[in-house]
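Could you have a look at this structure, given as structure tokens, before my questions?
Only one protein chain is missing; all other protein chains are in place.
So, chain A:
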Amino acid sequence: MSQQPLADVSAQFQTNPPRDLPSRRNTELLLLGFAAVIVTLALVIVEANQEQELTLSILWLGLSYLGILTGAHLAVRRWAPYADPVILPCVALLNGIGLVMIHRLDLAYEDRATEAGDTYSSAVANQVLFTVVSLVLFVIVLVVVNDHRTLTRYGYTAGLVGIIALILPALLPASISEANGAKVWIRLPGFSIQPGEFAKILLIIFFASFLVSKRDLFMVAGKKIVGIELPRARDLGPLLIAAIVCMGVFAFEKELGAALLLFGIVLVMIYVATERAIWVVVGLTFFAVGCVIAYNLFSHVRVRVENWIDPFADIDNKGYQMVQSLFGLGTGGIGGTGLGAGRPDIVPEANTDFITAGIGEELGFIGLAAVLMLYLLVAMRGMRNALAVRDTFGKLLGCGLAFTIVMQIFVVVGGVTKLIPETGITAPFLSKGGSSLLANYILIALLLRISDAARRPAARPKPQQQQAPLAEAHTVMVQRPPAAGDGRTQ
């Protein structure tokens, strides 16, 4: 009903496409189908190369994947009809590749276990279960957060809960909170979670709402020192406290990767909110100082750095994982060994932190590049929608979330390929592990919500309709803001 008049108006200005683009849900469905075909092919190739029979378990795996895709698509169709059509298929494809890799590594681990006379319980079944739970959570977020702006009301709550979630594992006894040397878990009978993964998103929400509400203060108030206008301490206080607590907790929990990730996100969000590059300079200076201090203070930091400089120096112990990762990537070369034909299981933690090393080995540089492109696509679409959305909170939140994806990838793939010291975080959607998957699906739900807001035709079109006849005389002026805001220049 509301679309009719707008369409009439825009029809007269063919140089400027109308705002009420088609919802593009069918495009999304088509792309999802494409993702499903790729994942199915990948699965069949794995089975062929591992000389396994096509068993019922594959059918089960494939069907549950299709079921998950269908469910997600229907939910988006119902609750975020104007959402970006590319993001979900990319995520689904990444998730599917992750499931195939985890299954492929299961086969290798099973072989090893049988050879050694042990038993190995498959990880992929759990991961499928986590995917289902993630999608349920994804839908819940889409339904509950029907407008992202409502989140501003819970900014401080999100910040508080986020910090508690961060600190909790550090305070709990090691028997509950420690695994593999990192004290970031809450391990309960039956299941365990890494609250830090969720804290990340809560803190982004907090930073976004806080920075938006204090944005003016950041830009004007405060003393001027060496040409930099610093905000008053009491305005900056909560932010500093939150940032320092996060870093401290992560450093204490030996989660360097997560600390690096959060630091990058905070820096970018402050920069975007204040529009001052000087914050980046200040932040990077702090970072450099922090690095030096951490290097001298913590032995585990030194180990990581030494491994980065020369993993071959201690090839059998500390450098083993890094060297095996490089061997895998090198053996894969440009085209890869083929799915199921390589030896990704040699790299320790191959199905979590080092899953991208396995992809690089079996799918080669081409496969790894394709995966990186998928992430970039998701992040760029997210950023584009953040540019297009009208409210500053939405912009900042969308920007933060989009950057989070690239930052995670940078830290994890950079670590695996020896671009930066290896710090051990999971690859979103690929790696085994429920917490990471759940948290990243929430992130995607929020991105889709923002994109829905960006692309949805104006919610209250009536007043605009009244103005339409007037606007006809000054068409160029009326149409300019959306054209500038929708990022077509990219």
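Just so it is clear, contacts are C-beta pairs under 8 Å (C-beta built on N, C-alpha and C of every residue); 3 or more make two chains touch, one makes a residue touch a chain; residues count from 1.
Here is the rule we go by: contacts and distances are computed from a predicted model.
Visitor: Any idea which of "Peptidoglycan D,D-transpeptidase FtsI family protein", "ABC-2 type transport system ATP-binding protein", "ResB-like family protein" or "Cytochrome C assembly protein" UniProt assigns to the chain that's been left out?
Guide: "Peptidoglycan D,D-transpeptidase FtsI family protein"
Visitor: Out of A:L129, A:L284, A:A313 or A:L419, which touches the unshown chain?
Guide: A:L419
Visitor: Which of A:A379, A:I425, A:A439 or A:A454 sits in contact with the chain that's absent?
Guide: A:A379
Visitor: State which residues belonging to chain A touch the missing partner chain.
Guide: Against the missing chain, chain A presents residues 50-51, 111-112, 115-117, 268, 271-273, 275, 315, 323, 326-334, 342-343, 346, 360, 364-365, 368-369, 372-373, 375-376, 379-380, 383-384, 386-387, 392, 395-396, 399, 402-403, 406-407, 409-410, 413-414, 417-419, 484-485, 490.
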